[in-house]
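Only one protein chain is missing from this complex, and each of the others stays in its spot.
Going by the order they are written in, the chains are A and B; count residues from 1 in each one.
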Amino acid sequence: MRPVLLVLEHFWTWYRRNWRATVVSTVLLPLMFLGAMGFGLGSRITPGPATDGLPYVVYLAPAMLVAAAVQVATAESSFPVLGSLKWDRRYYAITSTPVTVDQLLMAQALWVALRVLISGLAYIAVAALFGAFTNAGVLLAVPVSVLAGMAFGSWILALAASVNDEGVTFGNVFRFVLVPMTLFAGTYYPISQLPAWSRPLAWITPLWHGNELARAVEFGGMGALAAVGHVVYLVVLTAGGLLVARQRFHARLKV
Amino acid sequence: MSGVPATVGSVSDDAVLVQADGLVKRFGDFEAVRGVDVKVRRGEAFGFLGPNGAGKSSTMRMIACTSPRTAGELRVLGLDPDRHGPRIRGRLGVVPQQDNLDNELTVRQNLQVYGRYFGLSRHQVRARATELLEFAQLSDRADDQVEPLSGGMKRRLTIARSLVNEPELLLLDEPTTGLDPQARHLLWDKLFRLKQQGVTLIVTTHYMDEAEQLCDRLVVMDGGRIVAEGSPAALIAEHSSREVLELRFPIDQQHHHVPLVEDLAERVEVLPDRLLLYATNGEAVLAAATRRGMRPTSSLVRRATLEDVFLRLTGRTLVD
Partner (left out) sequence: MTVLRIVPMGSYAGRARAVIERSALVNRRNWLLVVSGVFEPLFYLFALGIGFGGIVGTLTGPDGSPISYAAYVAPGLLAASAMNGAIHDSTFNIFLKLKYAKVYDAMLATPLGPTDVALGETSWSLIRGGIYAAGFLAVMAALGLISSPWALLALPAALLVAFGFAAVGMGAATLMRSWQDFDLILLVQMPMFLFSTTFFPITVYPEPIRIAVECFPLYHGIELMRALTSGAVTWGILGHVAYFAIMVAAGGWFAARRLGTLLLT
């Protein structure tokens, strides 16, 4: 475990000096979306069955946390990892020390989770000031968001260790997977608003399960079995992604 | 069109292609080039020699019309870079210190696209690219991406690219830095062929063998100024002895032997592991030293090189 902590310390050293630069895209951006859609568009939406009877901004706020978590996890697992393998080859420097490839991957994944956690807490703190939450149950949505972030981010880690272009693949994945997922996986409105045929697509995404869980911990109304089902799905996705990533990291770094 | 008569730019054969007088380049408070005077004639291979940070590249960039001068006079191909940048650049070839090939294009496309920047027709660039691929021995890699090429191949491609407009003057900034010996010799061979064809070359380098291989005439720069000028042979004659005797001793023993040999050579230099004795006849000095009882672990007599001149003029201290 100690080598993992040492690598984490390396990431932390960078972060301590550069955290300000990450605030805009990881904290301010989701807050702006919450402001525009939640308060702006929300002022045109009367509470009804589509919003669980809640004011729209309250309905949106916990899901926005999860959507932001998936975005942050994706950002942190994509270019920084590709860059460490290809541009500054930092990973090769790390694995030429006693740190093993598995320990490096563990540290990198933990770092992504930590970044998701930090920006999630910052988001919660500010959104709470604007009265976007109804109760403290939303604090439980933070671990949910980290799990949902990792369920997607771990696969991006695997992808980042598989591609060798300058980011064209990421561009396509962001555009055809990440953006549609953010838009269609029940963040802004329940997927019951969409045509029935498109709903199974949302069920596959980690974001939808995260959204459901995050709303449930704040607003209640979810059976224990359903909750366990959502959690298990996200855990399995995370584990699967990490396993593939492990195989890819070994293939890339052990040459 | 500008009002400059066409004849101003076209110069006769023995003409001066580059003339700089008191050329100065400042970046903020830092003065990179501090009053350089050079004259390069058509057909010459001219070298700027100097350690890192001597001002060679800044001077080259001013000649290439990609960096405006701070002060002084500069004429390239008879024109003023400040006023006729595009026209001058149209007749130059530039090989920068670091390859700036277009990684998003193939080898052949790099040549073709670059040719279009010079206003060559599509037909012309196609023909030219084929010729240059041949010249650079890259014909079989023509449709590959640039990135996986070896350092030597990339360098040859950069040089081929700089020739796409059939330049009158070719500027090469450290053409062989970082290449392996085979690649260097291949490049020197290519450059020698260009020189034979009458292309004027201006080369910067900190490799002495490169300067001796390529340059008819060179200047040594240090700290933004020219500290010596002449042909390689003349520089050696002027700033060094004909031969150098190298005496090696066990580490940190060499100091004790200096008084013993001081009067035998024109100059004695103490290095961490050996003594350098500059003399006209190295063997004679070695014999004299042996007669005085000196027993070095090894000894070597060699001809003085430009490297000796270089180190003498610019010092052994690391500058960057």
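To be clear about the criterion, a residue touches a chain if its C-beta (ideal position, glycine included) is under 8 Å from a C-beta of that chain, and two chains touch if they have at least 3 such contacts.
Everything numeric here is computed off the predicted structure, so don't read it as measured data.
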item: Touching the absent chain when the full complex is considered, from A:53, A:171 or A:220; value: A:171
item: Of B:53, B:72 or B:90, the one touching the omitted chain in the full complex; value: B:90
item: Touch with the omitted chain, as defined above, among B:102, B:180 or B:262; value: B:102
item: Hidden-chain contact residue, picked from the options A:54, A:101, A:194 or A:244; value: A:194
item: Interface residues of subunit A (partner: the chain not displayed); value: 18, 20-21, 23-25, 28-29, 32-33, 35-37, 40-41, 43-45, 48, 50-51, 168, 171-172, 175-176, 179-180, 183-184, 188-189, 193-195
item: For subunit B, the residues touching the chain missing from this view; value: 1-3, 27, 64-68, 81-87, 89-90, 92, 94, 96, 98, 100-105, 109, 113-114, 116-119, 165
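The rule is simple: only the chains that are shown with their structure count from here on.
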item: Intercentroid distance (Cα basis), subunit B paired with subunit A, Å; value: 53
